[in-house]
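Right, I'll just put the structure down here and ask away after.
A single protein chain has been removed from this complex, and every other one stays in its place.
Chains here go by letter, A, B and C, matching the order in which they are written, and residues are numbered from 1 within each.
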């Protein structure tokens, strides 16, 4: 189980590929990989966003992410998990968060991946400040993730 | 929305990366990408599986996959979706299925990705025949995917 | 007088193509066959025609022209009917 904070841009597919290959024999028995990649949008609440700064709480952020991953590991049968989250300045189109969950069964992979994302969004100490055309503003809250559009 | 049947091995992360890049400007506004990758396990029902043959129904398989994707598109607000499924001979560790769903919101991406996988497994005409140490056998049914281990 | 091409067209039109897949294909010992359409009104009739009158096993799925169907679904000249076991993709 790997949790990383990244101060510089990352390429999510290359990260997933590298992590997957490093699993060697184990990956053969995995069977299911569910992932989520969140990238920065160039709009929010009707405004164009040109840049964003991600603040975090060094020490607590890592601690909370590790706790969330441990809970997922205890709750589902997982082979491995990878969580990468950007900090610092990000631009539209930049990946912000990557969650990957390897399991023998797809239900566990899907459930754990979503759980990690929802917990990360509601518990991990990160704060987004958006740079607009004129001025800046803090994002005030995250949208709940379990509502369906269907 | 792209649906492909592949008679030869594919690299899921490279496929996702290529598809993602081709989206150009649109991807900037996507925000959320949920994916599922299913790889061949080297065991099933307690036996070592050395090889597998994926049979399909040319014409109907493509038609059913396209219908499933259309239904997802009507039900959720999606930017794009990619479905790749292997046919022919596969070996342990080989990717079998890749589903990627791009959306503005993570709930739609997660829900639609899972919907596509469950529908694909229950409706798309594919059949697996496993080669064991001695002999071969048809996989008799897919496990339901909505049960949680939690 | 009926020309050869008309006979051929008629014989093609008045038939139903039946296809089998996976374990059912192996059990039937054939990949496909073409039936004369006369007297075949439903998928169930088609199955009986190819299986010496036996009823369609409960777990066997059927399709007409590549859409899922039921044993009661109607069939017509030129249709493609398929029978296969539960699908196991993904």
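Rule of thumb we're sticking to: contacts are C-beta pairs under 8 Å (C-beta built on N, C-alpha and C of every residue); 3 or more make two chains touch, one makes a residue touch a chain.
The model shown is predicted, which means the values in this text are computed figures rather than measured ones.
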### Message
Going by the stated contact criterion, tell me the shown chains that border the hidden chain.
### Response
A
### Summary
Touching the hidden chain, out of A:7, A:46 or A:59, is A:59
### Message
On subunit A, where is the contact patch with the chain that was removed from view?
### Response
38, 54-57, 59-60, 63-64, 85, 96-97, 117, 120-129, 138-142
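Everything that follows uses one rule, which is that only the chains that are shown with their structure count from here on.
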### Query
In how few steps can one go from subunit A to subunit C if every step must land on a touching chain?
2
### Identity of the chain that, by mean CA position, is farthest from subunit C
A
### Task
State, to the nearest whole Å, the distance from the C-alpha centre of subunit B to the C-alpha centre of subunit C.
29
### Summary
Where subunit A touches two or more other chains simultaneously, the residues are 106
### Sites on subunit C at which at least two other chains make contact
90
